[in-house]
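Reading through the structure tokens given below for one structure.
As you look at this complex, bear in mind that one protein chain is not there, while each of the others sits in place.
A and B label the chains in the order they appear, each numbered from 1.
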Amino acid sequence: MTALAALFVRDVRLAIRVGGGGGIGVLFFLIVVTLMPFAIGPDLALLGRIGPAILWLGALLASLLTLDRLLAMDQEDGSLDLMLTGRSPLELAVAAKALAHWLTTGLPLVIAAPLLGLFLNLDLGSSGAVALTLLAGTPALTFIGLIGAALSVTLRRGGLLLAVLVMPLTVPVLIFGVAASNAALVGPLPFGTPFTILCALTLISIVVGTFAAATALRHGME
Amino acid sequence: MRLLGTQLVCVRGGRQVFAGLDFDVGAGEALVVTGRNGAGKSSLLRMIAGFVRTAGGLLELRHGDPELTLPEQAHYLGHQDALKPSLSVAENLDFWARYLGAEAPGRDGLEAVGLGAVAALPAAYLSAGQRRRLSIARLVAVQRPLWLLDEPTSALDRAAQETLAGLMRAHLAGGGLIVAAAHGPIGLADTKELRLEEAP
Partner (left out) sequence: MPIIDLANPTRFLRFAERALPWLAGLTLLAFAAGLNLTLGAPDDYQQGATVKIMFIHVPSAWLGMGIWALMTIAALGTLVWRHPLADVAAKAAAPVGAAFTLLCLVTGSLWGRPMWGAYWVWDARLTSVLVLFLMYLGVMALWRTVDDPARAGRAAAILTLVGAINLPIIKFSVDWWNTLHQPASVLRLAGPSIHPSILIPLLAMTLAFVLLFLALHLAAMRNEILRRRVRSLMMMQAQTAPGSGS
């Protein structure tokens, strides 16, 4: 376990030090959410109704676009090679990396969501509900994005390719995340139904993402 | 302990790099892989380290730890230093020491390569030679029987080359194995040589 803990600590440190770009995700989230009303118009009633959707879309983009460098940096400086000679399974190693990434990028999004809810005329209860769904759903986004990060490393193409590969896979998470938020806001569904499905999707994504990413890395190494 | 390669074939990017390669390295022996650029020296090392799949042939480490795979018993020192510039020198080494398997990383590694004085500095401020020394410190910090060194003397000054030669001699004396790719001498007295010729 120490090996994985060391990897986790290293990635958290890298994210919060100068040049790590740990806060960029939240900044991106803030800007996306701020831009929406400029396109939609400052109609508070409308913003309040589609607020959860805006927050979810912003969080989705912020989670996925920051994943681009997660594995690519380790590949460029040779760290990924050495990780293959480690004694912990590659699946757990990429999971530790994804967890560190979620902690430094995903969790700040969850914390920022209620604050951004104010901009979108969401009351405190609804903002809390959206934050709760994000807390349950953003790990799914990170682990689905991990597959794209691994594929883009092996294909040596980064950036938008990752988003193109991964975004279709995030559709279910988006559906049930927004559905749960809206259920808390207006009903008529009980909050628990979509929220439970969202949690299930997250658990599935953690397993599938981890194995798919490790497989992609193993097969793509040259 | 013996590292055996029999009838190895390497294909990269659709091109056959080498074929029918045999070698044999025993405990306390060093094998120097030579050959012109593109002959497959690096590919062979990466193949032993498990990064490149064999297109044919067999690689095995006899009398090694039966619970570990070959790559898990090998140290790979490649062209890239695998260092993070924003972490300090000590943090970089500690991470690899923990990740690659040592229970309690010590300062011996840094002292052995003469970087004890800069342990607290960010790795970003190191010169190419110092970065190389820091990579070499990894070999000392974690005990692994097989060292795979890809042109280990590049970027090293004379003093550092001698330090490395000393570390290699100590490793061999302790029953370790070394496979090194090199253009020139690596500072060891008697080594086996494996010459890679271009595949016909």
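Definition applied: a contact is a pair of C-beta atoms (placed from the backbone, for glycine too) under 8 Å apart; a residue touches a chain by one contact, two chains touch by 3 or more.
Bear in mind the structure is a predicted one, so any value in this text is a computation, not a measurement.
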item: Among shown chains, those touching the left-out chain; value: A, B
item: Omitted-chain contact residue, chosen from B:Leu8, B:Leu77, B:Leu100 or B:Val118; value: B:Val118
item: Which of A:Leu44, A:Ile111, A:Val164 or A:Val186 contacts the chain that the document leaves out; value: A:Leu44
item: Candidates A:Ile24, A:Ile50 or A:Met167 - the one touching the absent chain; value: A:Ile24
item: Residues from chain A at the interface with the omitted partner, ascending; value: 18-19, 21, 23-24, 27, 30-31, 34, 37-38, 41-44, 118-119, 121
item: Absent chain, residues of chain B that touch it; value: 85-86, 113-115, 117-118, 121-122, 124-130, 132-133, 155-157, 159-160
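Going forward, only the chains that are shown with their structure count from here on.
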item: Centre-to-centre distance between chain B and chain A (centres being mean Cα positions), rounded to whole Å; value: 37
item: Interfacial residue positions of chain A with respect to chain B in the complex; value: 2-3, 5-7, 9-10, 13-14, 17-20, 76-79, 81-88, 221-222
item: Footprint of chain A on chain B - complex, ascending; value: 12, 46, 49-52, 68, 71-72, 74-76, 78-87, 91, 94-96, 98-101, 103
